[in-house]
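The block that comes next holds chain A.
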Amino acid sequence: GAGGTGSPAASPASSAQAAGNGQATSGGEISFALATSPDTLDPHRSGLAVAVRVFRTIYDSLVVQLPDNTIKPWLATEWSISPDGKSYTFKLRKDVKFQDGTPFNAEAVKYSYDRILDPATKAANASALLKPYKSSEVIDEYTIKINLESPSVAFLGNLSQAMLGIVSPTAAKKYGDQFGKNPVGTGPFKFVKWDDNSEIKVERNPDYNWAPALVENKGKAYLDAITFKIIPEEATRLGSVQSGQVTAAETVPPQNIVALKNDAKLQLLQVNTSGLPYTLFFNQSRAPWNDVKARQAVQSAIDVDSIVKTLYLGTYQRAWSPLTPTIFGYDASLENKIKPDLDKANRLFDELGWVKGTDGVREKDGKKLTLHYVDGSPNREKRNDIAAIIQQQLKKVGVAVEVEITKDVQSVIYTAQAYDLYGNSQVNSDPVALNSFYHTTAPNARPSLSHLSDPAIDKLLEQGVVEADEAKRKEIYKNVQKYIIDNAVIIPVYIFPYTVAVSKNVSGIKFDSLGYPLFNDASILKK
Partner candidate 1 sequence: MREVVNAKPLWRVKRTGLTLHRKNLNLSPSRFILYASTVVVVFLIICAVVPGWIAPYVPTDMQADQILLPPGGVHVLGTDYFGRDVFSLIVYGARESLFIGFASVIVGGLLGGLIGAYAGYFGGWTDRVLMRLNDIVMTVPSVLLALAIAAALGPGLWNIVLAVALAAVPNYARVMRGQILSVKNRPFITASRSIGATQLSLFMKHVLPNSLSPLLVMAAIGVGTSILTGSGLSFLGLGVLKEIPDWGALLSQGRGYLTVAWWICTFPGLAITLFVLSINVLGDELRDTLDPKKRPS
Partner candidate 2 sequence: MSAWLSVDQLGVEFAVNRNVMQAISDISFSIQPGEIVCLVGESGSGKSVTSKAIMRLIEHENGSITSGTIKLGDVDVTSLSQQKLRSLRGKRIAMVFQEPMAAFDPVFTIGSQIIETMRRHDRHITVREAEDEAVRLLQRVGIPEPKLRLKQYPGELSGGMLQRAMIAMALSGKPELLIADEPTTALDVTIQAQILQLLQELRSEFNMSILLITHDLGVAAEMADRIIVMYAGQIVEQSTAVDLFTQPRHPYTLGLLRSITTLDSDRAQPLYAIPGSIPGMNNLPTGCRFHPRCAYATELCAREAPALEDRDGRQSACWHADQLPELRDARVPERVSELEVRERSMRIEMSSKQDAVPKDVPLIELRHVTKHYPVKSSLLSRERRWIQAVDDVSFTIRKGETFGLVGESGSGKSTLGRMLLHLEKPTSGTVLFEDQDLGALSGSKLRQQRKNMQMIFQDPHGSVDPRWKVGDIIGEPFAVHGVRKGKERRESVESLLHLVGLDASAYDRYPHEFSGGQRQRIGIARAIALEPKFLLADEAVSALDVSVQAQIINLLQQLRKQLDLTMLFIGHGLHVVRYVSDRIGVMYLGKLIEIAPSEQLFRHPAHPYTRALVASIPAPDPLRQRSFKAIEGEIPSPASPPSGCRFRTRCPAATARCAAEEPLFREISQEHYVACHDPLL
């Protein structure tokens, strides 16, 4: 999905060290090479992770989520939740103002959230995140009450996301459709300019004094400015960080990680994203994959270890569960339980009556055993290559894999549902993310990717949304994860580590719980 990457940071080790070594000095500019271009800097309209990386510097959120999944104050100093879990009352900071001088207050918060609901905004992912938001009431200038349609344990965590950042009502009204090109928030950096397809420049917000607990420097940032350069071509991006033309470059491909590690001028920052790992979903509505044995056969035939090692050269971690390890409720006991077992795979298929034909492909009732594997284009994180390997691996047990690489995921996957196996991942801060993938869907609604429909699982997932007791909630999600793996509903593949190569004379770049970079502590080391 286009949601991109990020996760409760599994303590980004390298960044912490780098920050510790040098003496933070004020001043200087850095440039940060992005792999793709943001679509807009309007947080409510954007759906691209790359945009978040830029506008996280411009906007603040009400609360912040720490790596241990706890929620801490940011623009809100404190909050209370009503007993029915359907309304939240926030006390806001009084010393905050937007970069355009507009005062930050309850009105601004209400405006921001209502704006997301307004169809005219054409909000994309933000509206999904804000669910089940119903309305806001301004209690007083610095107190706001938010009402929900239904209780949601994940709501606070979502509020911490940049896509639900608070925008300047003055600017948003003034620029309308063009707000995305003229963003104004309360963040540590303010927008300077955006040259299409080339660069976005932000400069220090000199008034900034309300940094969250996630960073050490609570005041204004050390850096004068950051220029985000848009460099889609991998070789060029890496080439320019190696030659020193840019200070930092994101998404370093695995094969270069090894080489860059040995580069005396560069440091590598890596943070695993959190949410759902890259997962291959079986489409259970299509035969023969509605049969658990068939799915298990495939599960045994695919050597995920080999895939991850071959393609990512040991730089990516393998996924074992429908959730990433850093997320709440992750079940570590699932690790190393599935082993590639060709005999088992063959046996299972044999049992199902699929017999190998002369061409090595299994047949039953004159039908070939085919698996339609759909993947999005382009070859992001080598996902197309995974398809290529799986095609070869399944060939060995007599499954003919047809790989379809398409840009048009919408119609192939969501409208026509013409796939047997489809891969996706999602950035999220809470296991409720599982709901949209494994809960039975309403009769008229679009089915989930897995097409799973099991009342027991539905019940567990529903409990998970409202269960306030952490231990019980953990247990619920353990059961869900075990079920999903045991029934081979999916094949989890890898956990994406967001990797940035940074010049050694820059320190203090950190990452938030979703893996987005924070520049509050970043500074250039004086030599």
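To be clear about the criterion, a contact is a pair of C-beta atoms (placed from the backbone, for glycine too) under 8 Å apart; a residue touches a chain by one contact, two chains touch by 3 or more; residues count from 1.
Picked so that all candidates are chains of the complex that A comes from, given by their letters.
Given the structure is predicted, the values throughout are model-derived calculations rather than measurements.
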item: Of 1 or 2, the one touching chain A somewhere in this complex; value: 1
item: In the complex with candidate 1, residue positions of chain A that touch it; value: 234-235, 238, 253, 255-256, 258-259, 303, 306, 309-311, 377-379, 384-385, 387-389, 391-392, 403-408
